[in-house]
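The structure appears right after this line, and notes come after that.
Just one protein chain is left out here, and the rest sit where they should.
To keep things simple, chains are lettered A and B as they appear, and every chain counts its residues starting from 1.
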Amino acid sequence: MLLKVDHVTMYAYDRPVRGVAQSHRLTPSRFEGQKTVEWSVTVTDGTRGGSFRDGAGDWIEGWTVKGPVADISVRVAGLVETSDLAGVLRGHREQVPPECYLRESLATRMDTALLKLAKAADSAPDPLSAAHALSLAVSDAIAYRPGATHAKTTASEALAQGEGVCQDHTHVLCAIARAAGLPARYVSGYLFATSDGVPHEAAHAWAEVFLPGLGWVGFDAANRCCPDERYIRLGSGLDAQEAAPIRGSARSAGKESLTVQVAVQSVQQ
Amino acid sequence: MTPSFNEMYQNGEVRIPYARLEEWTRGMSPALRTQKQAEAEALFRRIGITFAVYGEGGDPDRLIPFDMFPRVFTAMEWARLERGIKQRARALNAFLVDVYGRGEIVRAGRIPAALVYQNEAYEKSVVGFVPPKGVYSHIVGIDIVRTGPNDFFVLEDNCRTPSGVSYMLESREMMMRMFPHLFRENRIQPVDRYHSLLRRTLNSVAPAKCTGEPTVVILTPGHFNSAYYEHSFLADLMGVELVEGADLFVDGAFVYMRTTEGPRKVDVIYRRIDDAYLDPLCFRPDSMLGIPGLMDVYRSGGVTICSAPGAGVADDKAVYTYVPEMVRFYLGEEPILNNVPTWQCAKSDDLKHVLENLADLVVKEVHGSGGYGMLVGPKSTKAEVEDFRHKILANPGNYIAQPTLALSATPTFVDEGIAPRHVDLRPYCLVGETIELVPGGLTRVALREGSLVVNSSQGGGVKDTWVLAE
Partner (left out) sequence: MLSRTADNLYWLARYMERAETAARLLEVGARISLLPTEQGYRNEWDSLLRSTGSADGFAKKYGEAVQRNIESFLFFDRDNPSSVASSITAARENGRIVRTALTTQVWDALNTAFQELRQIERAPRSELELSRLTDWTMKHAAMVRGAIDATLLRGDGYNFLNLGYYLERGDATARLMDVKYYVLLPRAGYVGTGADNDQWMMLLRALSANRAFHWAYGGEITAAKIAHFLILNPQCPRSLITCVAGANNHLSRVAKLYGQSSQAQTRATALLTLLEQSTPETIFDEGLHDFLSRFIGLTADLAVSINDTYLSGDMA
């Protein structure tokens, strides 16, 4: 599938700011399931800083805006050729040992309810079926309801609430997979999804679980499936904060308001 | 517990390195002593060498107690220590490069993967990045205790930002001012090269992108930090700027400091703040101490951070157990300095032993420092021991235990005259293009009679440490 991405993030400040610094995970991963045809990231009034591929295989790019500026927009545009690998992250070069992803983070801290949910893996005959069982358990435990949670909602809170968005599904899945002894991580990316006629949020998140023999495999509990050719993978981390496509700060920030527009379209070949 | 080794007197005889000090103390009247002590205190206060005590109110500018009785090593004793310390510093750095690279030592099964990769101090974000010259820990502070004439043990390693070197330098300065004749009578190796060696070490790890003389800065959490004096002292000695996070900013691919003449590029940051506070875009997002974007500059080779983020995994108290193994694995040598036997409560056999012998052991938190959160079994009440038992049972992985060592004692001026007090030693090994060690270190002394806790925050003082020339 040839997917065209147009993603604009607008930051507007109530008074001009100086010294804006951002760290981007905004470039598609390199693996057999996706090939970048063209890609560009631009920041208004920005200076491109250091860039490198980190140990997890993500392309990281620093940006700074000296200011003072009243608003900043980050524009991502490009074309990616994708194919369906049934969720398997084949051919992705990375150095971080999978054991690192057994650690908890603030957003994925364990509690008894999560531990109970992790029991879904108990009767599975092998790790792959365990991961599927866990993903399904999350899909069943949390109903998709935009606005029910916020950016800082933890796995534990989301599960207690029983509803949330892809971020919450992913946090919960990461937490219980780790509890079941499977390294798991949070993945951020894009999703092209209009096939069922229902508009979905095009900025998306899902989990990856490390399975012996297969390596990292994606599980999208929010959509009850594994990532396929509709998905574009950007980067990963222990939780949403670590995997965030944009992390930023401004030196003299007053109030900041954020607008995001993402469009992912299929291009006829 | 066996009686402790007295470094000055053995079998009623004065040991050779202390020979001349015997005379000196005999010649010192109580009045002179009081006068000298007051002089020392006034000098310390004047130069502002004070420290703040964690978790206590009171005077924020308390003086660290200084004991005028020096602690002495012979050239031979030191030669062995020096070899052992340098060996250890090399192995620790080799370990860091390895576990952030291919992880050979883990693959070889010489250290458990979980201990390294699930360690809180293991910094995933720097995996695959090799810092300039392959050095992670540029200043390695190794805490050493002595139990006999030839028995030295490493108590712990400090690979992040060991503090206290200012006391080493100031104690020497103080002694030379107050007792110059002692330096004529005893041939004492100087330590005052430390700051130029430190500067050279920091210069030597400047990033490849830096052309010309590197700009070095010391990054402090600020003047409320207990070690602020040391930060400003070192900055002053080296002739580099002492900066806070807000003095630095990222522009493009480099870090700059804000000066009255405009931005100035910074090449090497000797930081005295923890990893978690370095960069809110990579670590704790709520940190006000850090520099947003710093880690991206660092990982793309625009600036060097000393110690390198992630270095803490080597000085974790549970990883400590494996340092002798690192020496063998990376250097193919036998360790010159031994570890104190250590039981890891994470292991069930060890835990059993610890719980059965709690009253005889020293128990420490794996990530603790500064002498806090520890149990000294023989010095604790039954209730304290039981209280600690519950803590260990609640989270065994968080604790390690060691036998209560009979730390050596050196003569120390106390109210009643001169009496032996327990001491340890922290030398500061500098690792850059070369490995350097000045002959000496910080001797910390437990001033309370019988106490084994030498931390300044817990009633410890400092002494000048002499290494005699051959």
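Following the convention adopted for this analysis, contacts are C-beta pairs under 8 Å (C-beta built on N, C-alpha and C of every residue); 3 or more make two chains touch, one makes a residue touch a chain.
What you see is a predicted model, and the numbers here were worked out from it, not measured in a lab.
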| item | value |
| --- | --- |
| Given B:191, B:257 or B:313, the one touching the chain that is not displayed | B:257 |
| Contacting the left-out chain in the complete assembly, out of B:246, B:331 or B:376 | B:246 |
| Hidden partner chain, residues of subunit B it touches | 46-48, 223, 232, 235-236, 241-244, 246-247, 257-263 |
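The criterion applied here is as follows: only the chains that are shown with their structure count from here on.
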| item | value |
| --- | --- |
| Subunit A and subunit B, separation of their C-alpha mean positions in angstrom | 40 |
| Subunit B residues touching subunit A - in the complex, by the definition given at the top | 100-101, 103, 106, 113-114, 117-118, 120, 122, 124-129, 249-254, 280-282, 285, 292-293, 295-297, 299-302 |
| Of all residues in subunit A, those that touch subunit B in their complex | 19, 21-23, 47-56, 60-62, 64, 66, 95-97, 99-100, 102-103, 238, 241, 247-249, 251 |
